[in-house]
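With one protein chain removed, the remaining protein chains of the complex are shown where they sit.
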Amino acid sequence: MMVTPVVLSFLFPLMGTLILAFSAGRLGPRASSVIGVGSVGLAALATLWAVMGHGGGTEGVTLWTWIAVGDFQPTIGLAVDGLALVMMSVITGVGFLIHLFAAWYMTGEAGITRFYAWMNLFVFSMMLLVLGDNLLLLFLGWEGVGLCSYGLIGYYYQGLDNARAAFKAFVVTRIGDVFLALGLFLIFMELGTLDIATVLARAPELWAEGSATANLAALLVLGGALGKSAQVPLHTWLPDAMAGPTPVSALIHAATMVTAGVYLIARLNGLFLLAPDVMLLVGVIGAVSLLLAAFAALAQTDIKRVLAYSTMSQIGYMFFALGVGAFDAAIFHLVTHAFFKALLFLSAGAVIISCHHEQDMGKLGGLWRKLPVAYGGFVVGGAALVALPLVSAGFFSKDEILWQAMAAERTGLLIAGLLGAVLTGIYTVRLILGTFHGEPGSDHARHPEPGTSVFTHHLPLVVLAVLSTFIGAWIYPGLGGLFPEAPGDTVETGHTLLQVLAMGAAIAGLALAGWLFLMRRSWLDNITDKGAGAGLWKLWHHAWGFDALFDRALVRPWQWSVRMLRFDFINLFMNLPALIARAFNAGLVRSQNGRTRSYAVVMVFGTTVILLALALAPGGGA
Amino acid sequence: MEIAFYLSGLVAVLATVGVITGTSPVHAVVYLIVSLIAVAMVFFALGAPFAGALEIIVYAGAIMVLFVFVVMMLNLRPDAERELTWTHPRYWLGPSLLALVLLGALLALLRQGGVSEVIDGELLTARAVGLTLFGPWLMVVELAAILLLAALVTASHVGRRSNPLNRKMSGNRNRGGTP
Amino acid sequence: MILVWLILIPFLGGLLCWQAERWGEQAPRWIALATMLFVLVISVLLWLGGNFSLPGNGESQWLLEWRVDWIPRFGIEIHLALDGLSLILVALTGFLGALAVLCSWHEIAHRVGFFHLNLLFILGGVVGVFLALDLFLFFLFWEMMLVPMYFLIALWGHSGSPGQTRIRAATRFFIYTQASGLLMLVAILALVFVHYSNTGELSFSYDVLRGTDVPEPLAFWLMLGFFIAFAVKLPVVPFHGWLPDAHAQAPTAGSVDLAGILLKTAAYGMIRFALPLFPEQSAAFAPVAMTLGLVGIIYGAVLACGQQDIKRLIAYTSISHMGFVLIALYSGSELAIQGAIILMVAHAFSSAGLFILSGQLYERIHTRDMRTMGGLWSRIPVLPGFTLCFVAASLGMPATANFVGEFMVLFGTFPSAPVVVVIASVGLVLAAIYSLLLMQRVHYGPEYRPGPLKGPDAREYGMMLTLLVLTIAVGLYPQPLLDTTAAVAAPVAELFTDGADLAARAGEVN
């Protein structure tokens, strides 16, 4: 097993987890945070080294053959190419900053060792997911990430609803995983292999474009991606996943895990190109999730839930890009999104800790002078989120996506994208004004204790803030070579028109929100109190009622059937022989009435029957 | 000689019916003795004098006398009222029908049997019987003797008036034993 | 000759333990432990020594064979044979036997010698089942396993609710298996008589009976006789009634043995006897068997979620897992059958682990009712961590042996029965639900009763660690197991192909 930087990059988190897991309480909070942050830091360095040493193309490293039975030969092998390196740098880079911030965030919490063990295991699984050269190893990372998100969401396990949120997250993502598994089975049956490179090579030969198998395979893979990236049908777990600590939300539900679906579709782009209408479906789902989440984010009171819906909508943008065929743009947006969304979450974390775990916007307010760093992070992150022209990283990546959509003549999607941009502007401004301006809603907010330690509080926020500006966009290496021809590369006309449109949308959103929340606050409040407005606000608050629908359609019947079946009725069939035996017994006992004469009669009856049989039997007689 | 056979046969059957339907034990025993003697007569009619003699001496003489002793000892009176209760057809209809069916079956078997021998009356002397008894059948005779011995022991033990089993068991029911 | 020793050692060890009780309570435990480790060592040595390549034509498929006439008149002989599959299962028996002894170190206090006698007799019977090749001898060991198990549950078990006493559970277990064993005996005898009427030679030997051509209608019933006997033990849904009661009332050692090995004897019996003896009928019966497997998966999972008693929940999960094995055995693909064997080993580790943990929980909080548990994570130092690992194994988390087994089964069965695989993968979601339910109601959630409890001592920690390391090792590198059983799975898979064209369709792809 050659010790290349790539192998090192995912061994460090594994070692970190093992040390922390098997320390069993011997490590104090400081020691465990040092190990936890250190291992991810080393992984980041190893990734950096790998990036430097990477000469383009795909370097494969096969550790050992996992299973070898007939032609089912998945190996534990790593394939390092541009895409993998970009993902690795995001995971380890942003991951390291989040681990650093978590050291500050989790001071004073019980069980920090367990926290960092889970976080390191998460980074390890994510690295495996990204590096795996065959679909089964990818699936290993895929499920590992699910388990770690269960562990981390349910970190405060004392609270029953936290544990229930973790349970829900795992089960919903597991449903997606089952779709992916079925996709794997179909791919193996049809193409005879699981190795990603061979799959992408063999698929076009064996499957005609738009053929039933290609569509089915793409659909199943899409199902898996939806589960993990929390898109429309399987998205209900993301808002509840905010029950975990904020660094967890930052790492898992902003930067890495939710982007796994995007990575999977980008990685198997050959498969999707064979099924154009499934590609369109991806785009449509992206657009729908984008709008749905944007509207929902408008009506949230908890700042973390606003950010959760914002993540869902930004990932909607990435699916939107994938659907249009702009794989490179999707990954570009994934990277920038990782930066500014992590920044937003960490700043929110800073606010929450400073205000003694107060998350409700109503109770916050007037903090911008007292928590300058957090306020700065929110402003820069918000700007990137809204894609403030020329300054923020978000502008470049989102503009690229919209441009690709326009070039691919998907006008319907384009309009949805622009509308989404406007809505994003509105809820971001609402979030920032609600949290930092106006009157402090509670005494927690009146005198917050701002984070002071430079290394673990200010450094991550500042670095992420820098990355969220145009510098972040500039760092992105561009993966043109890896992906097939994106629609926008050939078409030239209309690019500037689109940029104007995109800028207009962003600024319009900002202006509208500013006017509404600053000037017309009272008018806005009474709209949301009366009839139609209140109804709409409640509908958006509960994210268009998906959660309630699933609960009534799936969860309640399941619980009912479990209660009904607790009394194991199939088992009753097996009691039948016992009942029959007991019935016979009761019948025969009555014949033992103790009177000798009745016994005599029975005996005589027996002999007569035998004699009659002898007499009447055909050959009877002598 | 046939007339003697049929006549005594008839007497035997009638006497047996008398035994079954009799209410007083003494009449029943006497009917039984008559029936046994009638059967002995049949033996003589058939030409088996040794069997007939044995029948009279052992069967009628010994066993029936034993019965009479017991009947006398327990001085059983005809308890008419209990006997009457079961004369109601529901009691005796079932078993007697069964007996009839059995008889029918036996007769059917006999008719099918194709037994064509005819008894022409020449005697089977006691000597011949004695020779076979102590010839090939010697073992069986010894066994019969042992059987009698066993019966003797059992009867004496079970029949004893004051046997330990009885005293312990019936200590509580009829105090003071029987007269 | 080693084979005979493999069977005799547990029996002799059992007797020794029984007598050793006079020298104090510790003696039987050490003797029992030594015996089982001895069996384990022998089987591992055999494993390292033997070569398991596919037997060329001519040399016999058995690694070791030992034949001696027993009752020549009926053609019954003591015919013991060892191949890849039985070797692994014997090693598993040795290992789980040692675990069973270890985990009942403090749990069993009264009549320790007799307990270990029963325990070792069960294991001896199981080793006999795995080695016996003569049908009569197989049936003998098949029945011999039951009696000591009955005593184990009846004498050392702990009663659930007043209605569900351990005697009732033990009797129910005994009757279920005994009655189904009777069916198998009838099938064996019928087979022998058919052979006798065909060839005039009375013999119970495996190879001879494989050759008999049984008239069509009768063959189906004989196959059914074998199938039901193994289905009761597997357990397949309609006949599963005995498992939850037996597990709930059995002592920890009994549960570990029961779940770890006794269920595997049924699967082994199917691979060795039910399928090869009646290939065409089994192929025709495959859809029914697969549906039963599916019902087992779904029904087991639904019931598992509804349980209050922790051991009953684990018992129902075993029913669900064994549903996968049943599907694999009747899928007719070599990959699936290899997967089934891996799943058997994996299930043995994960369910043994969960049972040992529930035993340790019982020693600390003296209850198995999950309603009175909760928030144990902070109260017990290391145990919840191990429980989480074994729960992850039982829900089929990759890098654990269960995942490898389950996914090989699903990959192998997909070409021949896609619909079955789709429904079975719903079982994967249900597996997640009941496993996490177990974890949540026992270790997470608000504390039911405060107060720290003592952590695992060296013995418990060692057991848990070995089991975990084995699960992860097989999960990441199952190749040694796969190579040993390759020689077994290939012929069993081919049984179906000459009958049906199912696998042929999968073959033409690559």
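To keep things simple, chains are lettered A, B and C as they appear, and every chain counts its residues starting from 1.
One rule holds for everything that comes next: a residue touches a chain if its C-beta (ideal position, glycine included) is under 8 Å from a C-beta of that chain, and two chains touch if they have at least 3 such contacts.
As a convention for this text, contacts and distances are computed from a predicted model.
A.B. asks: The hidden chain: which UniProt name fits, "NADH-quinone oxidoreductase subunit K", "Coenzyme F420-reducing hydrogenase, delta subunit", "ABC transporter ATP-binding protein" or "Cytochrome c biogenesis heme-transporting ATPase CcmA"?
C.D. replies: Result for the unshown chain: "NADH-quinone oxidoreductase subunit K".
A.B. asks: Using the touch definition from the header, name the shown chains in contact with the chain that isn't displayed.
C.D. replies: Checking the complete complex, the chain left out touches A, B.
A.B. asks: Any idea which of A:56, A:108, A:531 or A:594 touches the chain not displayed?
C.D. replies: Spelled out, the listed residue whose C-beta touches the missing chain is A:594.
A.B. asks: Need a quick check: the contact residues on chain A for the chain that isn't drawn.
C.D. replies: Residues of chain A in contact with the hidden chain: 588-597, 600-601, 604.
A.B. asks: What does the interface between chain B and the hidden chain look like in terms of residue numbers?
C.D. replies: 1-2, 5-6, 9, 12-13, 16-17, 19-20, 22, 25, 28-29, 32, 35-36, 39, 42-43, 45-48, 50-51, 54-55, 58-59, 62-63, 66-67, 70-71, 73-74, 76, 79, 82-83, 86, 91-92, 95-96, 98-100, 102-103, 106-107, 110-111, 115-122, 124, 128-129, 131-133, 137, 140-141, 144, 147-148, 150-152, 154-159, 161, 166, 169-170, 173-174, 178
In this section, only the chains that are shown with their structure count from here on.
A.B. asks: Mind pulling the chain B residues that touch 2 or more other chains?
C.D. replies: In chain B, nothing touches at least two other chains.
A.B. asks: State the interface residues of chain A toward chain B in the complex, per the touch definition above.
C.D. replies: By the definition above, chain A touches chain B via 601, 604-605, 607-608, 611-612, 614-615, 620-622.
A.B. asks: For chain A, which residues are in contact with chain C within the complex?
C.D. replies: Residue list for chain A touching chain C: 21, 24-25, 64-72, 76, 110, 136, 139-140, 143-144, 147, 150-151, 154, 157-160, 163, 167, 170-171, 174-175, 177-178, 181-182, 184-186, 188-193, 561-563, 565-566, 568, 570-571, 573-575.
A.B. asks: List the residues on chain B that touch chain A in their complex, please.
C.D. replies: Residues 94-95, 98-99, 101-102, 105-106, 108-109, 112-115 of chain B touch chain A in their complex.
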